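For this view, one protein chain was removed and the others were kept in their places.
Chains: A and B, in written order; residue numbering restarts at 1 for each.
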Amino acid sequence: MLHVARLSRLRLSEAEVETMVGELSGILEHVDRIGNLDLEGVEPTSHVVALENVLRADEPWQSLPRDVALASAPEPQDGAFRVPSPQAE
Amino acid sequence: MADLEAVIGLEIHVQLATKTKMFCGCELSFGDEPNVHTCPICLAHPGVLPVPNEKAIRYALQIGAALNCEIAPRSIFHRKNYFYPDSPKAYQISQYDIPICGAGRLGEVRIHRAHLEEDAAKTIHVGSSGRIHGSAASLVDFNRGGTPLVEIVTEPDLRDPAEAAEWARLLRETVRQLGVSDVSMEEGSLRVDANISVRPVGSEELGTKTELKNMNSFRFLQRGMEAEYARQCALVEAGGAVEQETLHFDPASGSLTSLRSKEEAHDYRYFPEPDLVPIVPTEAMLREAREALPELPVARIERYEKELGLESDPARLFGREPEMAAYFEATCAEAGEAEPRTIANWITGDLTAELRKGDVDEDFTDPTVPPASLARLAELVAAKKISHGSGRKVLAILVAEGGDPEAIVEREGLAQMESDSGELESIVEKAMADNPDAVEKIREGNGKAIGAIVGAVMRETKGRADGGEVNRLIQEKL
Partner (left out) sequence: MTDLLALTALEAHEAMVAGDLDAAEYTAAWRQAAAGDELNAYLWRDESGAEAPAIAVERDCIAPIAVKDIFTTEGVPTTAGSRILEGYRPPYTATAVRKLIEAGAPVLGKTNMDEFAMGSSNENSAYGPVLNPWDHERVPGGSSGGSAAVVAGGLAPWSIGTDTGGSIRQPAAFCGIVGLKPTYGAISRYGMIAFASSLDQCGPLTRTVSDAALLLGILQGRDPLDSTSVGIEGGIALPGREDLSGLRFGVPSELAGDDLDAGVREVFEQTLKQIEALGGEVSEVSLPSSEHGISAYYVIAPAEASSNLARYDGVRYGMRAGGDGDLIEMYETTRSEGFGPEVKRRIMLGTYALSSGYYDAYYGQAQKVRTRIAQDFDGAFAEVDYVVTPTAPSVSFKLGEKSDDPLAMYLNDFFTVPMSLAGIPAISIPAGLAEPEGGGPKLPVGFQIAAPAFAEQRLLDAAYALEQGIGFDARPGGADG
C-alpha cells in the first residue's frame, strides 16, 4: 500500500491507509473475478477506434507568449518554472 | 584468472531535425530564451492531446532503412510513467514492446531496435532560495520538452572501448548523412550511453551490466568505457560482484559516480497510449524511406574496398568523411593512369601531412589543391616523369601557393632523370666507387648497405632519379 502511494506521489495518513486497505480489498475482490475467466486467445483492446496513421504535418504553429505560458505557474522565476530540487541523491 | 573481456552495447538518442516537436506544433530551436516555444500540449495542461509529427515518423523509417532494420508492420506508442519536473505529463510517450524498427545491423554490430519518443524538458539547478527553510531549487525550461527522439539500441556485440567509440562514430556519420539530425554530441542532438559488463574470454554468458551516461564526446565515451572496464575487472579479480547501477563519468577527474538512488528502481507501469493510434507504415512510406537514402558510409566503404581496391584504413576514413570522399572521387575522375589506391594514399598520406604542416583548416568542398591538380601530380609520379620525392616537393608548393604541377616541375627542375640516359649510370658507378665498403657489405649479403649508395645517388641527382631504377643499376653492376 505504501509502495503504491509512493509511486503515485500520495501521502496517506495512518487512518487513511487503514480505510483504504479495507476499501481497496473489497474492490479488488470484486475485480479479481475476471482473473478466473478463460480468455485464452482473446486480444486485449488497446485501441477503441480502428484508425491508423493519424499524423500532423511538420509545420510550426504559434506558441504561447511566454507570459501566458507562465501565467498559471505557482512559482515563476526568470522566465522559467521554479520547483524545489530533489533531495541530494 | 582468465582474461576478462568487455561486453559493450550502446544506447543512442538522436534528436531529429524536424521543424516542430513530436506531438505539437511548437518550433524546435536552440539557445532561445526559456519557455518561448511552448503550448498547452507540451506544457501538459489539463485536457490536451498529442498528435504525432509526420516528418518524425518518416525520419525514423529512414534511420531504420539505413540500419537495415526490420520495420514493424504495426507499431504503437506506450506511456512510460514517472514523476520529474522535466516530464510535464508525468509520463513520457515512447514505444515499448512494439517499436517502429526492429532487428538490424550497421557494420559489425547488430541493432536490437530503434523507436520514437519525446525528449524531456531542461532543468537548471539554482542556489538556495534564501528563505528560512529554503533548499536548492530548479528552474524548468520547456523549450526542449517534446523534441522528437529516435532511440537506437544495439546488441552487446562490441568487445572493446576503442571499437565501440569507433562504431559510434560510424553511426553518427551514417545518421548525419541521412540529413535527419545534426547529431552533435556537444549540442546534445546525439547522446550515447554505454552498457558494459565483463566476462571471461570464451564465455558465452553475460555478466551483470552497468549503464554509463553523461559522456558528451567520442573521446570521453571511450575513456569512460575504459575506466568502467578497468573498474569492473579490478572488482571481479578481487572476488567482488558487479552490481547493476547507473554511473556518471567525469572526464576531468576520470572518476565514475554511481547514480543509484536510495529508492527502488523505477516501475514505469508501461501501458499502450490510448490517445494515439497505431503506426502502420504503408508501401509508399517504406519505399520513400529507402529511396531517400544517399550512399551511406558502410556501402561506400565496401564499394571503395571491393571495386576500387582501397585498403581498409583509407576506405573507412573516406566512409566517415564524405567531403574527403567526394574529393577523392573527383581526383580519380581526372587522373587517367594513376590508380585509385595511389590517389587515396596521396590524399590520406602526403596531402594530409602537408596540410597539417601548413596549419591549413581544410574544407574539401573548397579544396586547397584542386582535384585536377592533384590528379595531374599523381599521374606524373605514376608515369615516372618525376620521383615520389619530387612529387612531395611539388605538393608542398601546390599547398602553399597553388599553380600547375607541370609548370612547377619545369620551374624547379624536378624532372626525373631519364632512366636510359648514361647520366644516371655514370652517377651510380661513381657512387659505388666512392663507397667501396658499402659495396663490399652488399656482396657479403648485407642488403641494407645499399641504402648508402642509393642515398649518394639521390643527393647527386637532387632526388630526381627513380629509386627503383637506381637499385636495379646497382644490382647490375655488383
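By definition in this document, a residue touches a chain if its C-beta (ideal position, glycine included) is under 8 Å from a C-beta of that chain, and two chains touch if they have at least 3 such contacts.
All values derive from a computational prediction rather than experimental measurement.
Enquirer: Which residue from B:89, B:113 or B:191 sits in contact with the chain not drawn here?
Expert: B:89
Enquirer: Which one touches the absent chain: B:12, B:26, B:43 or B:378?
Expert: B:43
Enquirer: For a quick check of understanding: of B:81, B:348, B:416 or B:461, which residue touches the chain that isn't displayed?
Expert: B:81
Enquirer: Can you work out which residue in B:276, B:310, B:374 or B:470 touches the chain that's missing from view?
Expert: B:276
Enquirer: To test your reading of the contact rule: which positions on chain B touch the chain that is missing from view?
Expert: 40, 43-52, 79, 81, 83, 85, 88-91, 131, 133-135, 140, 267, 269-271, 274-277
Enquirer: For chain A, which residues touch the unseen chain?
Expert: Considering the whole complex, chain A reaches the absent chain at 1, 4-5, 7-12, 16, 20, 23-24, 26-28, 30-35, 37, 39, 42-49, 51, 54, 56, 64, 68-69, 71-75, 81, 83-87.
Please note the rule applied: only the chains that are shown with their structure count from here on.
Enquirer: What is the distance in Å between the mean C-alpha positions of chain A and chain B?
Expert: 40
Enquirer: Which stretch or stretches of chain A touch chain B in the complex?
Expert: By the definition above, chain A touches chain B via 6-7, 9, 46-49, 51-61, 63-64, 66, 69-70, 77-85, 89.
Enquirer: Which residues of chain B touch chain A in their complex?
Expert: 18-20, 24-27, 33-40, 43, 51-57, 74, 76, 83, 85, 123-126, 135-142, 259, 261-263, 267, 269, 272, 274, 276-280, 282
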